[in-house]
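Removed: one protein chain of the complex. Kept in place: all other protein chains.
The block that comes next holds chain A.
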């Protein structure tokens, strides 16, 4: 794993001469005053180099502390591991030596780990020296080998960890190349001398290793330490500031920023930007049509949608429109989640409908009980609630899209629950203003099963089904065509964009309604887009043949069919001899640049525009359908019969007082007669 240099002999100290050539200025600038008067000249160079080393270390450590905290967090652990290993190998105790070191080393500004390691390595070697003087070299060698192996091992471990900058390995190469540097000169003053067996080959190799290591690029950008140091020194040399040591840190940071920022730009590309629609463009077209909110409001909506896209796993998103309310209005966004990302919302049970039906059942029950005179057994009510039509699956039919609402751009988006068929059916019967609060109850007759959020969702479903239109040819059916006959009334329910759509001229779009088609499914009277027989029990699929036939009879009678997908608008039903759509050119003065605008007369507030290859639908209004007649609320249900008259229960009139008295008198007479007879009998 590690590349062990062939010669275990450590290159001694006068590498400093070489190093001087490499980094001259810093060394000079980092001269610290150290209490070493007795140390010889060469040894003096060690502290300088050590200082250099430590300066290097410090710089990188400062980088670490600022940028790569991961590395910094690892270093203590690594260090400890190293020390543990060393302790195991050496089994050494350095009682006296350690005390000397900290005082020595304190003026330095590097962190403590390096200090400790240096002290340990030094102690190791010192001890071995103390133990055996004769085998100095050998012991030195062995001592060197071990820490070097450790160091190298550490180095390789560092490499394995893939460019994790750690404190220890920062100065690793130098130490490995010249382990003498890690020792403080005071204790080992004589050692460098002995170690001065220079052999150029390992040194050069070590230098190459060092350079290669420095040229490693960092994790976050393409810059390597080597390049950065080169830049920094070039900058310093060019500018020649007065106190470069003092300015070193800031210079380092500014240099880093200069060269660092272009590389970091590529990381921040937003991938989520594709899901947010181009609201401003649509707002422009809508403004041409004379519809829509002002441009700054549109921009705020755009920002709000962007926020929504960032929060939720959204695949496509569209601004559906605005529904006005009494106290607040709703901004509605139509959204499709990514595949498989949809979370199952808590099942919101139908509170209103279910409870009301149960209440009806209880009332009829009590009615029955009240009328019974003789029997003690309580009768069960024969009324059963009508079968519940199951709601459509997500991404199907009326629940094809998910809707989020918020009151104002900037407020949090709230997700609306899926719509159930019963809610749509009831929503058709009532007409209520929205208050603006999603949890407000909808008090109406017939009672709406749900609160305002459900009512809002039902209206959104109805409006979408009725007024979402697109130019003919924009959407086409998929490639599967064989199922058309089999499905019968269900029809196709999916479409895709037509890549060959070339756009219809605006004048033609305005002229004829046949050039527009609905691209949302029509909602059947049942409340769903695909008909489902509520009497069928899906669990019990094995019905007897007789039952099946009976059910089929009901099926055929009850199956509801609606217009299939992509029907043109010309086939829409008229309202009182009035076309349900009005089409205009946005500007009659410049027809060649106009936009075709279609307005719904059935749902006032629903607009669609089309121009060349673009189109869009929007709804801004109160959320109610237009009806030329007055709204007639449904009448209450007829009074239920209290009980069925049959042989068991027959209503009789109560006996009158005279009849009761007559009956009582007749009974008394009978008793008197019987008593007389008995007396007579006894007499005999």
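Operating definition for what follows: a residue touches a chain if its C-beta (ideal position, glycine included) is under 8 Å from a C-beta of that chain, and two chains touch if they have at least 3 such contacts; residues count from 1.
Operating definition for what follows: contacts and distances are computed from a predicted model.
**Q** Could you tell me which of "DNA polymerase delta subunit 3", "Radial spoke head protein 9 homolog", "Queuine tRNA-ribosyltransferase accessory subunit 2" or "TFIID and SAGA subunit" is the UniProt name of the chain missing from the displayed complex?
**A** Going by UniProt, the chain not displayed is called "Radial spoke head protein 9 homolog".
**Q** So which of A:328, A:395 or A:415 would be touching the chain we can't see?
**A** A:328
**Q** So which of A:238, A:588, A:641 or A:656 would be touching the chain we can't see?
**A** Considering the complete complex, A:588 is the one touching the chain left out.
**Q** Quick one: which of A:202, A:277, A:292 or A:397 touches the chain that's been left out?
**A** A:292
**Q** Against the chain that's been left off, what residues of chain A make contact? List them.
**A** So the residues of chain A touching the missing chain come out as 287-294, 297, 322, 324-329, 408, 410, 431-433, 436, 576, 578-579, 582, 586-590, 599, 601, 604-605, 620-622, 624, 626, 628, 630-631, 633.
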